[in-house]
Structure formats: structure tokens, C-alpha cells
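Below you'll find the structure I mean.
For this depiction, one protein chain was excluded, whereas all remaining protein chains were kept in their positions.
Per-chain numbering from 1; labels A and B assigned in written order.
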Amino acid sequence: MLKDLPNPPSLVMRFVSNFPYGRAPLWLLVIAVVSVGLRVLTARRHEARPDLVIVTHTEAQFDAYRKAIPRFERDHGVKVQLQFANWASLQARLQNAILAGSEVPDLSEVFAGSLGFFTRGPAEDFGLLDLTDRMRADGLDQRLVQSRLSLWSTRGRVYALPHDVHPVMLAYRRDLVEALGIDVSKLTTWDKFVEVGRQVSRDLDGDGIIDRYMLDMRYDGNWGLQVLMFQRGGQVFDQQGEVAFATEDNAQLIRWYIEQTRGPHKIGYECGWGQPVVRAMTDGLVLFQWAPDWRSWVFADEAPALSGKMALMPLPAWTPGGRRTSTWGGTGLMIMKQTRHPDLAWELAKYLYFDTTQLGERFLATNILPALKDAWNLPEFATPFPYYSNQRVGQMYAELAPEAPPVYSSPVDDAGRLALDRAYNRSAQYYSQNGEAGLLEKIRAELAEAAESVRRLARREKILAKGTL
Amino acid sequence: MNILQILLLALFAAFAVLRLLGRGRTASRFARWTLLCLGAVVVLAPFTWLLAAVFKDRSVLNEYIFLPPVEQWSEKTLNLDNFRELFKGRPSLTGPVYFWEYVLNSTVYATCTTVLQIFFCSLGGYALAKYEFRGKNALTLFMLGSMMIPSVLLLAPLYKMVVDLGLVDSLAGLIIPGMVGTYGIFLFRQACLAVPNEMIDAARLDGCGEFGIYLRLVMPLVRPMAAAFCLICFLGNWNAFFAPNVFLHSQDKLTLPVVLNLYLGEFRHDQGVFLTGTALAMIPPAVLFFALQREFISGLTSGAVKG
Partner (left out) sequence: MRGKVRQRAVRSPGRPRYKGKAPYLFLSPYIVLTAAFFVVPFVNAIMLAFYETNGPRSHVFVGLDNFVFLFTDPIFLRALLNTTVFALVSVFIQLPLSMALALLLNSGGDKVKGFFRLVFFSPNLVGQVLVGILFSVLFTPRYGLINRGFQMVLHWGLEARWLSEPRLIMPAIVLTSLWLWVGFNMIYFLAALQTVDKTLQEAARIDGASPWQIFWHVTLPSMRHVVIFVVIMSVIGSYQLFELPLTLLSESYGYGANDAGLTLITYLNYNAFRCGDLGLGSAVGWVVAMIIFIISLIQIRLGRIAEED
């Protein structure tokens, strides 16, 4: 054994080789102890229990609120803690906390479409504070874009403050479009747009792969389909929260969408997110892109090389003189019923969302149009935007904002949208195999089936609301 | 016809020629190593892509499949911007949080959980293997059954408990519920079964206490399994995502997988930085695997071979 070696090793080596669990566990033990020590030494001190905790999920908003909150704290003599969490983990955390009945932040920003989770069951059990009366008392329901309240209401009561409107325009490569001789002011309806699109979308170098498409269109429906559907006045749910997408109008829309993404004269191609989109725009793979206000900023940030070559235009309408915008997404601020200071939380919410002294600056940082109509008159909204060929982007969005369609929600929001996608994808698959023949009937059948599946889920939810089977 | 297709055809042609020339054994050896190398290339391709993507500039990430041709190497196409962005602090209430802090958090979580699991699971595994006691069968059955429940289901009630204990948003809150795992107990049980009973009896006769037997006799005999378990446990916890995602809130407490996921957010899609972080996060497990390869293999398979 060790004793027999000519040079007995040092104490440390003896310890190492005698450590019962072996070398690797010993190393891990050492690393564990060292790292715990380091962690304890470098731990940051967290503040004492604040009066209010507010969580946001976007860095831009985090920065904006960080600047704004100290004034609120001074004015009201309270301590407010601002936290940042990305959306996926924030959602998981909120959901788990509510499911487990444990502590949640006082205020939380959430994305549109997630209201459903928080509004299951009987209204008394909602974890959210009902804001309807407070809004009316402060006259906010008049000062905000009406259609946005739909996104954050259920059963006629409002449960979150709308942050934005998110009107949608098309962003396009102005240089390429002009070089092709297209006059965008003539693209006033989708029919005209498609007509031009068909001439544009073609294989340029003869290798069988189309090199230029007119529009970025999502292959599996999803938001691509929904943006168009809302523009037409279609809805996933109606105002009472019942399933409402199994309509003839939607069937026609789905047929149109399939034609434009998979038909022999397709004009749409899916570009994805991030670098692929930038690449597609730089190469001219697609000429027109969907640009809700938030995305207009993202393009400018991710593809700076295209500055001055891009421009924005309102959506083509479905009928002459029809609506020329849609809406995509949205952020809202919820106040949890558990909060110890509901009035203070309400003051903070109003301050952060509707204080016109901050809204101009925030617009410049994000291009996002607030839901408060008064703010649109601020000078910042009239700034020319060099990226989009010096167009006054704020004003353009502000002009379209009042037309932004409402979006009604329901406790089974997510399931509804998934079901609509399912109907779309099955119809698209049918088209790939069978072509136009019987397509419309198939679409109608799929929509009906999808609607029924959502109703089954809604029935479960109603049991919960009633409290008995 | 591009270079890849030409290469593949050439390999196949070489194999066919060898066969035809009657050198069957050489042909099959050639085929064997070619297939293995091709397999290795396929497996390593995503890593190579990852490594190249780490150094490519954002604007050319999709321009070239791996690296740009040498003529195009410049500050604009290859740079350390991704690293710079990764090492820049992330915003938090208490100031910017740097990358090394996330590495530290992951290290604390993975190593502490592993070390504790090695201790507790080996204790439990040894007890199950070498003792008969009342309730042993019931306990074993319970353990087996508990492994069949999808762990996702337990997340919400567990979260509530951790909150009630005041451990939410802390690494302790992750480590403590994870201190013992049934998988580990069974692995150690397997290994301890191989220790001959006579040795244990002899040790008892010598007056060794039970814990002494465990620590000084049995554990050194199952070192391969301990090393194998070390790697498995460390790997699992280093890459764990779901529990840390829910349990950790403050920006400075997050572990690596959770933080890396943040770079692919809703509006911004910073693929380069995410890929860089992933590449860096692979280094500690790779080092550990390299050091423990042999033990890992023998420990892992002794469980299977015994069946």
C-alpha cells in the first residue's frame, strides 16, 4: 500500500487517495465549497421588503421604468421594487405562484393572450384586481383607444391596463420596390397587392427556386393568419368569450392565405425571426414585411445597413375604403388582487403608463405607440425617422391607431388560437394533396371541428365557474 | 456536383475497388473506419457550426455556412463581438450582473447538489443493498413507483412549499429539494450489491461501526460508480432548466441555461450571443467527462450489465 512506496507522499496526497468516495467527488467537493464561499462573499444585498413590487418583461420598459420610479417613490414616500424577468420565466413563475397560492408581485406586465390563464373560474376567484370602476372614475376609458380594452377584458370587466395599440403597417424595401416601378400608393387593396405580387414573385436565376417574394407570410398560419383575420373584422372569440372563428368569412380568408403561400402563384414566404429575417430583407428575398410599431424598431435595430432604404405603408384594405391596419400583440399591466396596497398600485400603474412627460421619450426609444390618445400630440411623435426614409413614423401609426381592430379574449384564449391553427394546417395539407377541389368545404369542416374542440374546453371552464359539475 | 458529393462518391468508389480487387478484409476495415468518421463528422457538425457562429459577426451569421473564405476575414466578418455582448452586464436592480456570476451560480447549484446526492444516495443505496429490515420491500416499491411520475407535475406544489419555507429565489431552494434522488439510490444499490458480504462481516467482527464500514470499506470499493454518478448528476443539474426557471427570480441568481434562454427573447433575437453562451457552458461538463471517461463508462454499464 502507500506505506510501502519509497517516498511516502505528502499528507495532502494521502488524503486525496484515501478519500473514500474517490478523486472526482473530492474535486467536486472542493469546488462546491470554494464556489459557495465565493457566492456568499459576492452576494448582493437585496432591499428590505418594499411596498410594491412590479415586474416587467421587456428591457426597454425596464429601463424606462427604472428612470421613472424614483420620482414616484419621492412623491408618495414609498419603496417600489422593479424586477425584470423574461416572458417565458415570468409566465411560468406567475402561473405556478397562482396555482400554488403563493406570493406574487403586486403589478405585473403581461403579453396579450395570457389573460385567459388568469381569468379561469368564477370571477371572485380571479387573482386580478378588477380595474373597470377605477378606470371609469378617472375617465380613462374615454382617453384610451377603445378597442384595446377588449384585449384586457373578460365578461365586460377590465383586468389590465393597455400599454399600447400596436397598429400594423407594411415595411418595405423602398429602393427595390421603386426600381421595379411599383407605386405603393396604388396598393390600396389586397387584390391589387396580390396582382402586383404575382408579377414580382418569381425565380430570377432559373434554378427552380423562387428568389423574390412579395410578402413575408408565415407558413403555418399562426400570427400571419390572425393579423389578416383581425383586419377583416374576424375574431377568435366574440365579446361574450364564445368561439367565433368558424365563419364563412374566415373560410374565405384561409383559402386566400393558402393560395398566397402554397398556390402556383404564391407571393408569400416565411422568413422567421432574427438573423434570417435580416438576411431576407437585405437580399431582397421578400420586399414587404409586417411592421407593427414594435417591429419597426426591431428592424431598425437588427438591420442598420438598410437605413434610408426602407419605408412604411398602411396595410392594403380588404375592400375599397376599408380598414388599413390590424393589430398584433400587446402588453398590459395587471394588478394582483393579493396586493396590500391596491390604491397605491393603481397610482403607480397610471403614473407609469399615462404620464405624458415620459411617453414622448419612450416612443423615441421603442417606436411603440401608447394607448393614451392625448400622448400622440407630443412633438416626439412627429419626428422624421431616417431609417424609414424620413417618414414621420409616429404620426403614421397614430393615424391608423383608432382603426385598430378589437381583439376579444376568453379563458381558453390559447386553446382557441391553437385550434384555429390546427384548422388552417389541416386545410393546407388537404390542399397540398388534393388541390382546389373541395377545398372550401374542407376548410369549413375543419373550422367547425376546431370550434367544437374549443367549446369542449370552454365547457370544462364553465364547470369551474359554476362550482359544480 | 459539389465537393461534398464528389468526396462521398470517391469514398464509395475506393471501397468498391478494394472489394473487387479481392482485398475483402481491407475493404471492410476501410468501410468501417469511413463510416465511423462520417458518423463523427455528422455528430460534430452542429458543434463546428456553433464554434464558427460564435466568432462570426451578427450581420454575416447566415451568410456563410461555417467560416467565411480567408479573403473575407476582417473585423466586419469575424470578431469577438458576441463575447463582448455576453460579458456585458445584464440589467438588474442591484447593478449589472456579469457572466461569471451566472457561471458561479450554476457551479454552486450543480456541485452542491451532486456532492450532497453522492453522500445521501450512497448511504441509502448501501442500506438497501446490504441490510434486511422491516419495510424494505415497501420502501423499494415506493421508490420504483415514484420514478414513474412525470416530475413536471410536481412543480407547482413544490414551488408553493419552497415559497412557504422562504427559500424561493435562492439556490438553496433548488439544492435542498434536490438533495436526494431515487435514481442515485438505485445506482449505488447496484454497485454495493457487488461487495462481498464476507468482507462486511469481517469488518464487523473487527469492531468497525456501521458507518465506518460504509465509509472506509464499501465506498472505496464502489468508487467507479461514484465517479459515474458524479458525472451524470453534475450534467443533469448543470443543464437543468425548468426548476431554476420557475424558482429563481432575481437576475443575479439565475443559472446558465435560464440566462441563455433570455437572449432569445420576444422582440430581440440575439442568436450569436446565445450560441456563444452555449459554447462556453459546455466547457465544464466536457472537462469533467474527459477526466472521468473510464469510470463513467464502467460505472454506467455495471448497472446495466447486471440487469
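The rule is short, and it goes like this: contacts are C-beta pairs under 8 Å (C-beta built on N, C-alpha and C of every residue); 3 or more make two chains touch, one makes a residue touch a chain.
These figures come from a predicted structure and were not determined experimentally.
K.L.:
Using the whole complex, pick out the displayed chains that touch the missing one.
P.N.:
Counting the whole assembly, the omitted chain is in touch with A, B.
K.L.:
So which of A:95, A:189 or A:231 would be touching the chain we can't see?
P.N.:
A:95
K.L.:
Give me the subunit A residues in contact with the hidden chain, please.
P.N.:
Missing-chain contacts on subunit A: residues 92, 95-96, 98-101, 116-117, 120-122, 125, 127, 209, 218-222, 270, 272, 275-276, 279, 412, 414-415, 418, 421-422, 425-426, 429, 453, 456-457, 460, 463-464, 466-469.
K.L.:
Could you please point out the subunit B residues that touch the chain left off the display?
P.N.:
2, 4-5, 8, 32, 35-36, 39-40, 42-47, 49-50, 62, 65, 120-121, 123-124, 126-128, 130-133, 136, 139, 144-146, 148-150, 152-158, 161, 176-177, 179-180, 185, 197, 200-201, 204-205, 207, 210-211, 214, 235, 238-242, 257, 260-261, 264, 271, 274-275, 278, 281-282, 285-286, 289-290, 293, 297-298, 300-301, 304-307
By our rule, only the chains that are shown with their structure count from here on.
K.L.:
Could you give the separation in Å between the centres of subunit A and subunit B, each centre being the mean of its C-alpha atoms?
P.N.:
Those two chain centres are 33 Å apart.
K.L.:
Could you please specify the touching residues of subunit A with respect to subunit B in the complex?
P.N.:
Where subunit A meets subunit B, its residues are 20-25, 28-29, 31-32, 35-36, 38-39, 42, 44-47, 57-59, 62-63, 66, 81-89, 92-93, 96-97, 99-103, 111, 273-276, 278-279, 294-295, 298, 301-302, 305.
K.L.:
If you look only at subunit B, which of its residues touch subunit A in the complex?
P.N.:
For this pair, the touching residues of subunit B are 58-59, 61-63, 91-95, 101, 104-105, 107-108, 111-112, 114-115, 118, 122, 155-157, 159-160, 163-164, 168, 171, 215-216, 219-220, 223-224, 226-227, 230-231, 234, 245-246, 249-252, 258, 261-262, 264-271, 288, 291-292, 295.
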